[in-house]
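Note that one protein chain of the assembly has been removed; the remaining protein chains are unaltered in position.
A and B are the chain letters, set down in written order, and residue numbers restart from 1 in every chain.
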Amino acid sequence: MIAEAGRFLVALAFIASLAQMVLAWRGADHGGLEGWTRAGRAAAEAAVASAGLAFLLLIIAFVQSDFTIAYVAGHSHVDKPLVYKIAGAWGGHEGSMLLWCLLLAVFGLGLARVGPREPAMRSRAVSFQGLLQTLFFGFLAFASNPFDRLDPAPVQGNDLNPILQDPALVMHPPLLYVGYVGLSAAFAIAAAGLMQRSGGREVAAALRPWALGAWTSLTAGIALGAWWAYYELGWGGWWFWDPVENASFMPWLLGAALIHSAIATEKRGAFPGWTVFLALLAYVLSILGAFLVRSGVITSVHAFALDPERGVWILGMLGVSAVAGFALFATRAGSLGEGDGFAPTSREAFIGANNLLLAAAAGVVLLGTLYPLFVELLGMPMVSVGPPYFDATATPLMMAALALLPLAPFLPWANGGAKPALRQMRAALALVPVAAAGAALLWFGAPVMAVIAGALGAWVLAGAAMDAVSGIPAAKARGAKLAAAGRALAHAGVGFIALGAAADASRPPDINAAMAPGETIEIAGHRVTLREIARADGPNYLADRARVSVSGRGDLFPERRFYWGADQHTREVGLGSGIEGDVYLSIGEARPRADGSTAYEVRAAFHPLIWALGLGASLVVLGGLLALIGRLRAPVLEPRRKAGAVAPGKGAAPEPAEAGA
Amino acid sequence: MIKARRRLWIIASGAVVLALAATLAGVALRDTMVFFYSPSMVSENPPQPGQRVRVGGLVVHGSVDRPGEGGANFTVTDGRGDIRIEYAGSLPDLFREGQGIVAEGLFGEMGVFTADRVLAKHDETYMPPEVAEALRQSGLSMDDEGYGGDRIEASGNLYRGPAVPPAAEDPVG
Partner (left out) sequence: MIVFAVVIALIGMVGALYIASPLAKGATGPFMRLAAFGIAALIALGALGAYLVGGSPGLEGRPYTEVERRLAEAEPETLTLPEQEERLRSIARRNPDDAQAQAMLGRFLSRTDRHLEGVAMMERSLRIEADPRVMSDLGQSLVALNEGQVTPEAERAFLAAASADPDLPEPAFFLGAAAYDAGDRETAAERWAGIVGRLEPGDPFGQAIASRAADLLSRPQGGPVSEDDAAPFADADPDDTDAMVDGMIGGLEARLQDDPDDLSGWMTLARVRAMTGEPDAARSALTQARSRFGADAGAEAIITALETALGTNEDSET
């Protein structure tokens, strides 16, 4: 009954989305004020209600362990702790797709309630969102239904993939999806703006808060994912340039570009076409990400199971969204306006340059991610493209963006003039060589790229600090102060990320050893002694827990677990954190030695300054949130900035940049 | 006039950045691309020793050897050829005998492959696309493989008792 009611609700949400698309479209034709528009909104509400209820029913089915539902049987086990039973609702393909659809509908309703101010455009945006919802709910209902049944049903489920049974992974998909799906709202607004032939500034103003919110959430989701990869996968890294990671990184780069270009477009009318194009492209790349993750076309450590049928569906959705968006863009971009000019030393110019660099970085990541696929389609020998490619392409581009980042907040709009900015930046400029020398000294023998990235990180931090000192007091309105603080925080976060990435890239080599209790190895000056191995079983797993003494870090307890329901091993890493970095330990299989003793695989690593990554990501998220709150308090369309005005504090969002070194 | 000139430099600088990025990408792609070799491809036309490649196939039952000092050595097959792989790291948790894996590394002089990365999948029913393709070409499909039933072997290693690989017959060879 629960399962079938859930299935019906999914079907209803699909139809309601269809109705939303049609009704809101007609509403927009009628100026966005009549019954059609209200009916479109009612449809959006119905879609949210049914999808939300369906999601709730799925969670209930998980809590009850109803294994007549194929998805529950595939992703749950009665011995699984309650929190992971609930999280199982979004732990696999079908359930996470339901979450994706629910969020699409929520954003549809959001657009209908607090979307673009102009009624016809709002109604149009709701309709475009309805189109996206219809595509995804159709996929959900007909090709990925989480309420598909099993008859006869198994007596016990297969359990959720144990590596997903982790607190960070409970929150990772929802945050990531709010990010991906939030970009759909920017897409819908951009498409609606083109359809309504609105001016570029209006479109940019309307989509900016959505893009900002989505990007902030995407940042948080990616950061949680990286953190999880760091401590749960036990591979001793946090970013692997894996296709699935790239799938989230491309929309992130474009989102970062978008939230900045939207500022320039809204405030100065600069490059309106580019902003709208970015808004369309960012969501299209989100769908591409879903394709890469869910179709299994690419060898990846994270991907869901291979399923060509799903891949075809997602490609279809990708095609429809891309064709709809870009055809509109091709035919109507002219109505956005040409954009005003600006001098090479203006803030627009720097934002534009950073946009170019970020977009180029997204482009090379896209190329590297899809290249193996193209090659295979062409029937050539199979190839793979790994971290060396991305380190050689995306990293330098992002570093260039980092180099420009701190200057932009000090530059005036339009006519430009770098002299005052350079004067203000003198302290930071002096700091750069010092920082570079310090970094080189600290990590003597570190890769050149890491030294440069470290220096850039210091440069960005210095710039952010100076921006905070001068920008926040200069802002007059409360919202503007918040926004200025957000910008400084987010930029500082980016600086910390660059520092952390640089430090981690120069870490000592990891040690893989087989150790018997009593044996000692040394990593980065820490003596690591395996003391003993004891049983530490949990509710749905068996575990061997090692007690490992690490000099300066006390005892660490890495575990190796066996989840019987899923028939799978996992590792729990032992982390000894300190100001200079983490000692990182994981234990693996036991193996007999010739002398009859038993040794255990131990992986030991030292990750210097790894906390800088976490701090940096938190600051970026916090900064994004402050900027969003500041933006929501500001007038819907801010008055155009006067040419030459220097107002570092006035409503700005974080600058682009990231270091993936 | 001024406007036109400004447009020009915007376009020019954009073009320069894009050209730069494209060159960078092209060069990097050429230098860092890693080719995939199935075991039968290796036996027909082996890659140069020292060239970075990926290999993959099904892990032969009973071929995994875990030396007391760490690391693991094993053999992968596609039914028509075998590759012996040496790996100094810790095998992924999803590594199983009989399952498809991909390894990245170099061939040495003696035809032994030294891997520095071994990829196994989160999803047990998953087969890396390269491996699936190689198996399809060599006529050894997934259906020939027994997937269930090697639970003991997988779990045997968790317990601290020494784990001797079971003498299961090799369905591949």
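The rule we apply is simple: a residue touches a chain if its C-beta (ideal position, glycine included) is under 8 Å from a C-beta of that chain, and two chains touch if they have at least 3 such contacts.
Since we're looking at a predicted model, the values are computed, not measured.
Across the entire complex, the residue among A:P154, A:G319 or A:G552 in touch with the chain not shown is A:P154.
Summary of contacts with the chain left out: across A:T68, A:T345 or A:S618, the touching residue is A:T68. Only one of A:W313, A:W413 or A:F562 touches the chain withheld from this view, namely A:F562.
Chain A meets the missing chain through residues 1-5, 7-9, 11-12, 14-16, 18-19, 23, 34-36, 38-39, 41-43, 45-46, 49-50, 61, 64-69, 78-79, 141-142, 145, 148-149, 151, 153-156, 535, 537, 542, 562, 564.
Here is the rule we use: only the chains that are shown with their structure count from here on.
Note on chain placement: the centre of chain A and the centre of chain B lie 27 Å apart, centres being C-alpha means.
By the touch criterion stated above, chain B contacts chain A in their complex at residues 2-3, 6-7, 9-10, 13-14, 17-18, 20-21, 24-25, 27-29, 31-36, 54, 66-71, 88-91, 93-94, 102, 104, 119, 121-130, 132-133, 151, 154-155, 157-164. Note for the complex: chain A touches chain B at residues 161, 163, 234, 296-299, 301-306, 341-344, 352-353, 356-357, 360-361, 363-364, 367-368, 371, 376, 381-386, 388-389, 392-393, 396-397, 512-514, 533, 542, 544, 560, 562, 567-571, 586, 588-594, 598-599, 601, 603.
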